[in-house]
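Note that this complex is displayed minus one protein chain, with the remaining chains in position.
Should a chain be cited, it is by its letter among A, B and C, assigned in written order, with residues numbered from 1 in that chain.
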Amino acid sequence: MSSTYGESLKLSIFGQSHGPAIGMTLDGIPAGLPVDTDKLQTFLNRRAPGQNDWSTPRKEEDRPEFLSGLLDGYTCGAPIAAVIYNKNTRSGDYSNLKDCPRPGHADFTAQVKYDGYQDVAGGGHFSGRLTAPLCIAGGLCKQWLEQHGIHIAAHIASIAGICDDAFDSISPDLSSVPADFPVINKNSGELMRHAIAQARSDGDSVGGSIECAIIGLPVGLGDPMFGGMEGRIAQIVYGIPAVKGVEFGLGFGVAQCRGSENNDDYAIRDGEVVTLTNNAGGILGGITNGMPLIFRAALKPTPSIAKQQQSISIEKMEQMPLVVKGRHDPCIVPRAVPVVEAAAAIAIFDAILSQPPRTRRTY
Amino acid sequence: MSSTYGESLKLSIFGQSHGPAIGMTLDGIPAGLPVDTDKLQTFLNRRAPGQNDWSTPRKEEDRPEFLSGLLDGYTCGAPIAAVIYNKNTRSGDYSNLKDCPRPGHADFTAQVKYDGYQDVAGGGHFSGRLTAPLCIAGGLCKQWLEQHGIHIAAHIASIAGICDDAFDSISPDLSSVPADFPVINKNSGELMRHAIAQARSDGDSVGGSIECAIIGLPVGLGDPMFGGMEGRIAQIVYGIPAVKGVEFGLGFGVAQCRGSENNDDYAIRDGEVVTLTNNAGGILGGITNGMPLIFRAALKPTPSIAKQQQSISIEKMEQMPLVVKGRHDPCIVPRAVPVVEAAAAIAIFDAILSQPPRTRRTY
Amino acid sequence: MSSTYGESLKLSIFGQSHGPAIGMTLDGIPAGLPVDTDKLQTFLNRRAPGQNDWSTPRKEEDRPEFLSGLLDGYTCGAPIAAVIYNKNTRSGDYSNLKDCPRPGHADFTAQVKYDGYQDVAGGGHFSGRLTAPLCIAGGLCKQWLEQHGIHIAAHIASIAGICDDAFDSISPDLSSVPADFPVINKNSGELMRHAIAQARSDGDSVGGSIECAIIGLPVGLGDPMFGGMEGRIAQIVYGIPAVKGVEFGLGFGVAQCRGSENNDDYAIRDGEVVTLTNNAGGILGGITNGMPLIFRAALKPTPSIAKQQQSISIEKMEQMPLVVKGRHDPCIVPRAVPVVEAAAAIAIFDAILSQPPRTRRTY
Partner (left out) sequence: MSSTYGESLKLSIFGQSHGPAIGMTLDGIPAGLPVDTDKLQTFLNRRAPGQNDWSTPRKEEDRPEFLSGLLDGYTCGAPIAAVIYNKNTRSGDYSNLKDCPRPGHADFTAQVKYDGYQDVAGGGHFSGRLTAPLCIAGGLCKQWLEQHGIHIAAHIASIAGICDDAFDSISPDLSSVPADFPVINKNSGELMRHAIAQARSDGDSVGGSIECAIIGLPVGLGDPMFGGMEGRIAQIVYGIPAVKGVEFGLGFGVAQCRGSENNDDYAIRDGEVVTLTNNAGGILGGITNGMPLIFRAALKPTPSIAKQQQSISIEKMEQMPLVVKGRHDPCIVPRAVPVVEAAAAIAIFDAILSQPPRTRRTY
């Protein structure tokens, strides 16, 4: 396992935050799929850090260079490989992390797992920067899904306890989410941005959650037990650094429901089978039921904060205070929104490619 | 994918609720591991339905017959196969489900996915009964983990909104959970059982959540990104029917935290590196940090209820009322507690077997 | 890996020669495929030992009991599980094999790998008996391939240096192979049977080779590099005990050819693209070209012979003579013919299920 994902697709992500380059290979893509690189760049720009009040001042173009798999604007059936060369790295900031791990980061666990050989600069392979190649793969899958009428959108569900409006679980309006600061309710967005600014000025950070909706899915996608859509999506979404919770439909809300409340009654609308509510989040028995697939992910606050924290010296085996230097997002949730979309797109496209041929198609 | 799980282990689960038998094969188990079948049976009995006020009256012995992989009380290196033959099945109850799917069940999604060829009796392959072979595999893994000082225990975290006490996240007392009705706080347990009885008398059902703690884990288990412990555990836990949410450590609680609250400061205790809090649930960067690994799963209320619901006739493509007959648990949460332990044991044992050899072992 | 195979299919084989049962689970099979169990039994009987001059007197019915995955004569989409309970076992013959390994068997390698915990009786998990469940899975896949016009047949290519006629590589006559002693040329068959009888009377055994042809394959099956048809087939064929060589088309014969001899010129016949020769064995770049897929496997002589051989005492670490007792085939090649067909059927059906959807279908 490690940094590879997929059943029919084989996604492999590589790179360290301050290494020569980051990138991905994507094997198993059918030939003849059109690729709109401008559209992909627009998608990647949603994740890229920039000059605003909620993200790190570190600037990266995040412009992928495709090394293989594309020809004349179409996939050619060969594995797709793309890289982003790193620039503007400041490794100087990270010199003492092997001895003195940052709370909330993977410094300590990596130090033990990799026996001190790991690349600590900028978090190395554990950096949020590795979500850029994830967005290359996901951005491509998202394009192909859209060509088949499957659309994905995510928004900030909450930051620092301030909640955005939720998607309508029956007919979510995916177009209601702006690209710049992705919230449905502008007022909530204002409060969130203020909370982020406040955290920044306090040398602190804030966490939040993201809601993602997928519409246009066929009925019958996914497999029983360990191949269910929940497990497929959760595995890749948990590959996004900082994610500590994933839930589908009502999610943890089901724990307080009675069956008569939680069950989604069936009905016929325009000759299609629908459910009158969508507490299941579009998944029954791990398999899509044709209703919008809806899930949420919880992201912890950026562990890098300016405030003094308690760490240790691994060499001296004694506690010591630590102040983390360097440039950091006070809140990674806004930039993580396209990453969640990308992860969902990969999981769904992989599930589609993994479906066996059907013997007939009636219901 | 589908009903197989594992990176180094290869677990394959088969069977339908009312078919001839259910069972599992487990490939990749090292030779020479002792197997205590009595201890396994005791574990399986925690899941088995029985004569009490919260589970289905359907009686099953759930006594596995081992067909291969064991010799003289030890694993012999060959794949382990075990089956449980089904008895006391009443397929008559399920005759019309192909045309008229039960809300909250996989009847409709399976009908479309399998083109009507699926086994609907008792939910077929989607039945909670399939968690019995999961417990065979998990019960074995749990024994082997215990021999290496790794202990797993789960309890009912909540039912119908009634919460049990939580495990102490720094030093959970796993022995504080009784086998019969697994709650830490007896009073909460009483209220839960009353809520279950009330739901039963109302012809309804209730949902809940389960908390699981694993102690004794080495530092450095798990892999970055998609091989992280969160993703490994979530994928298998989502294989348990009814699970709609999985979270680690503070889980969705991180969304409301600031970094200064959520980060776990380090300290040295008895020559070991520890954290003073455990909001990370024992996982940083997908890798265990030596603290207790703690996660929670949300389970929806049993979809089978006696109350009338709205379904459809797939043949007539029109809505029609449905009253579900048959024997059902008003709440599956108590019986799911050992299943969650089993899933965790499999994920962790698989992760251990998947670790590459280390070049040295200092920190 | 170990005893599991498949990309889209997940085949898992379990059992030991003298354990309670042997069997297999097959996950990933589409729903709605008809299963003719009589036809399957006829296929299995070709492998089963019996009363003749070339196989072991050990009698086994090899009648599979299906535990799951089938309903009313069709696959139901759930994993298929089948077992064969062992009878007529004589474990007494194998008592001292842990200390004194049989030359040519896996006794020594298993002793070291499994630290003495392995099941030695009858070769345990390494027994040729494990090819029975392989034939269950392969017999099913063979039926489904036939329903799509894909036909597989193998015959004895040689035994003890006596060669059968080869299949016509352009239009092999699969019906020319009888079921009882599968050779194309009856006279060669007579000589082979005589050679086997001679070896038996000498307390010795003989090896041979098997040729397999598959017709009716679509163009475009298989993937580049490690997903090529040669690698897919070789991996599973090497799973058959005793196989030490696998070659495709001209196979090792290509080493002596010039390109002008080996290249297969193209032509059009009846509006189809064909090649005028088939030295490639129907595979170019790992992908089927529509010509018959032809491969051969070499099987070593049964290692169990009555003649005295030199073994060792692992305990004493000294050489000592060994005379192997028990019942054995003087030649396993005839019984291995359906096993090779089964392996090919599984590899091809898996490759078919693994093909991504095509964007268009012209050439």
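Keep in mind that, in the parts below, a residue touches a chain if its C-beta (ideal position, glycine included) is under 8 Å from a C-beta of that chain, and two chains touch if they have at least 3 such contacts.
Remember, predicted model here, so these are calculated numbers, not experimental data.
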item: Among C:31, C:106 or C:184, residue touching the chain not depicted; value: C:106
item: Selected residue (touches chain absent from view) among C:13, C:70 or C:340; value: C:13
item: Touching residue (missing chain; options C:44, C:136 or C:236); value: C:236
item: Sites on chain C contacted by the missing partner chain, in the whole complex; value: 1-5, 7, 13, 101, 103-106, 108-113, 115-117, 125-126, 130, 157-161, 199, 202, 204-209, 219-220, 223-228, 230-232, 234-236, 238-239, 241, 243-268, 271, 273, 275-276, 279-281, 284-289, 296, 298-305, 307, 309-312, 314, 317-319, 354, 358-363
item: Residues of chain B in contact with the chain not shown; value: 8, 28-33, 78, 224, 353-354, 356-360
item: Chain A residues that touch the omitted chain in the full complex; value: 2-4, 10, 12-16, 19-23, 25, 27-28, 31-32, 65-69, 71, 74-81, 83, 110, 113-119, 124-125
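Note that only the chains that are shown with their structure count from here on.
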item: Fraction-based call for chain C against chain B, same above half, different below; value: same
item: For chain A paired with chain B, centre-to-centre distance based on mean C-alpha positions, whole Å; value: 26
item: Interchain centroid distance [CA atoms averaged], chain A/chain C, Å; value: 45
item: Set of chain B residues in contact with two or more other chains; value: 2-4, 13, 110, 113, 115-117, 125
